[in-house]
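With one protein chain held back, the other chains of the complex are shown just where they sit.
Note that the chains are named A, B and C in the order they appear, and that numbering of residues resets to 1 at the start of each chain.
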Amino acid sequence: MRNVIATPETLTYGVLALLGLISLVGTYLAIVEKDLLKAVLFSAIQSTAYAFIFYLLMAPDIVLVYVPVAVGLYPAIVLFLIKKTERFEGDGNE
Amino acid sequence: MEMSSGTKIAGVVSMVIVTSVLALAIAAGGLGYVIPPPHLRSLADWYLKTALNPYLKYFTVNSPEAVTSIVWDYRGLDTLFETTVFFLAIIGSIALMRGIHIDVKELKECCPTGMSPIVKTVTRVTVGMILAVSASIALHGHLTPGGGFQGGATAAVAPLLVMVVFSLYFVSKHGLSEEKMLTLRTAGLLGIAFTAFAALIIGYAFSTHAYVFQNQPKAEAPVGLPAYMFNALTSGTLIFFNLFEFFAVAAGFTIVFLLLSIPEVIVKKHSGVSEE
Amino acid sequence: MVMPDWLSNLSVWVGEIMIGVGVVSDVIAAIGMLRFPNFFVRLHAATIGTIWGAFLPLVGVAILSVGADYLGSYRWFMGGGALITAVLILILGPAGSHALARAAYRSKAAKVEPKCVDHLEEHIRGEERDRNA
Partner (left out) sequence: MAGIEQQVTTFTLIMFPIYILAFTLYIIRAVKGPTIPDTVLAIDAMTYDLAAFLVILSIFFRSPILIPTAIVLALWVYALDVYVSKYLESKEMGG
């Protein structure tokens, strides 16, 4: 009998599902986090998971454009702006 | 109000459960969502058959990389307007920072330190590698995955890294200024425009029909840019588009980061905002 | 160029052993990362993760791809890419960890916690005193 559980396809789909869930968790934590520096790092987790997803979907073009923008440029822009404003998100009534 | 860690964990767990249940339901055929069949659609089949096909002389792009040939040939005008949107954003950020300029003397008095010598040495080694990788991504854009925007975004991280590690003073002392980057960006954009009109100009010179954004010869318009140059596959306009887009994107990102990394003291002084 | 069978078999075996060692150290590093008590102790686990868990398998892939004849002539490209990535990680990983550790210490973001004597703190204090004087 042929083994149907451990074929490359099922493994790839399982990993895709796991990465999707990881990116979901990263996005949720980035939204609710009050410390903006930590939020940037959570969104970096999400970016890494997405880069891997695009890789597994055989789209190296997208990986090549996504990784510099989402890991190299976007955290830099946000960190520059946090440095110029405030690190902790307030309630607005202080 | 700070969220407690219990609330956070509960939120994460509930989101994971809801998403998994939804995905399982859709995969099992519920909720009325039809998953598209996995076989090749006719449009994709057409692109794959014509992207590099010397026998279909009037339909081919002469590029083995189907994505780049779609981006810069089949839907070239669309990409042109996407590029326009990107550069409008950069023009907006330049307009926001008007009146604020980079002065080397002021920077020297302000903060010329940078990070530790180990990081500086490693960055000195890596910047060359980054530029090499980005040039490879951009110039092989018509052969392997990659292209002008990818290469430009990659190259823009090199000056940004130098700016962060060595300080803005070091960068401006060695001659990287906003005006130079603006010139480079404008040259790149002009190059893109010239490449778009190249076939039209050639057609006018030989008094035949030609189209804007034309790459290879078409029926009724038998002009086109050479697919092979110096015995190497250059795919007509694709290599020029990639090259000019590379310079334009790299320079555009660098302008934004040069403006963003000006210390807050100097920004306040130039824009006339007094210290609180 | 045709490679003798024993040579390609040997390179595949060596490459697989290197990848296997790398994967095991990767898991060890991940467990250490999870179980160690604070940041400065976790740096040790991160070192294992980057050098033994990433550098070694990449060199292993480069050796393996030499013997993997079924990949055709592209195997030289793949092996070269793996080797370049390995060298990059060998340079970048320790430098990144160093920058992070230095910043964590100087900004007091993480607590230095089994500590008997701290020469760096005295040194930084001395520097500050000199600057103020």
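Here, contacts are C-beta pairs under 8 Å (C-beta built on N, C-alpha and C of every residue); 3 or more make two chains touch, one makes a residue touch a chain.
What you see is a predicted model; the values in this text were computed from it and never measured.
**Q** Which of the visible chains would the unseen chain be in contact with across the whole complex?
**A** Per the touch rule above, the missing chain touches A, B, C.
**Q** Tell me which of B:Leu52, B:Val71, B:Ile90 or B:Met163 is the one touching the absent chain.
**A** B:Met163
**Q** If the hidden chain were put back, which residues of chain B would touch it?
**A** 110-115, 119, 123, 126, 129-130, 133, 136-137, 144-146, 154, 157, 160-161, 163-165, 167-168, 260-264
**Q** For review purposes, identify every residue of chain A that touches the missing chain, sorted by number.
**A** 6, 8, 11, 15, 18, 22, 25-26, 29, 37-38, 41-42, 44-45, 48, 51-52, 55-56, 58, 60, 63-64, 67-68, 71-72, 75-76, 79-80, 82-83
**Q** Over the whole complex, note the residues of chain C touching the chain we left out.
**A** So the residues of chain C touching the unseen chain are 8-9, 12, 16, 19-20, 22-24, 26-27, 29-31, 33-34, 39, 42-43, 45-46, 49-50, 53-55, 57-58, 61, 64-65, 67-71, 74, 77-78, 81-82, 84-85, 88-89, 92-93, 95-97, 99-104, 106-107, 109-110.
Please note the rule applied: only the chains that are shown with their structure count from here on.
**Q** Could you state the distance in Å from the CA-based centre of chain B to that of chain C?
**A** Here chain B and chain C have centroids separated by 30 Å.
**Q** For chain A and chain B, let me know how many angstrom lie between their CA-based centres, rounded off.
**A** Distance between chain centres: 20 Å.
**Q** Express in whole angstrom the distance between the two chain centres, defined as the mean CA positions of chain A and chain C.
**A** So the centroids are 22 Å from each other.
**Q** Along chain A, where are the residues that touch chain B in the complex?
**A** Those in contact with chain B are residues 17, 20-21, 24-25, 28-29, 32, 34, 60-61, 64-65, 68-69, 72-73, 76-77, 80-81, 84, 91.
**Q** Along chain B, where are the residues that touch chain A in the complex?
**A** Within the complex, chain B contacts chain A at residues 1-3, 8, 11-12, 15-16, 19-20, 23, 67-68, 137, 145-147, 149-150, 153-154, 156-157, 160, 164, 253, 256-257, 260-261, 264.
**Q** What residues on chain C touch chain B, complex-wise?
**A** Of all residues in chain C, those touching chain B are 88, 91-92, 95, 98-99, 102.
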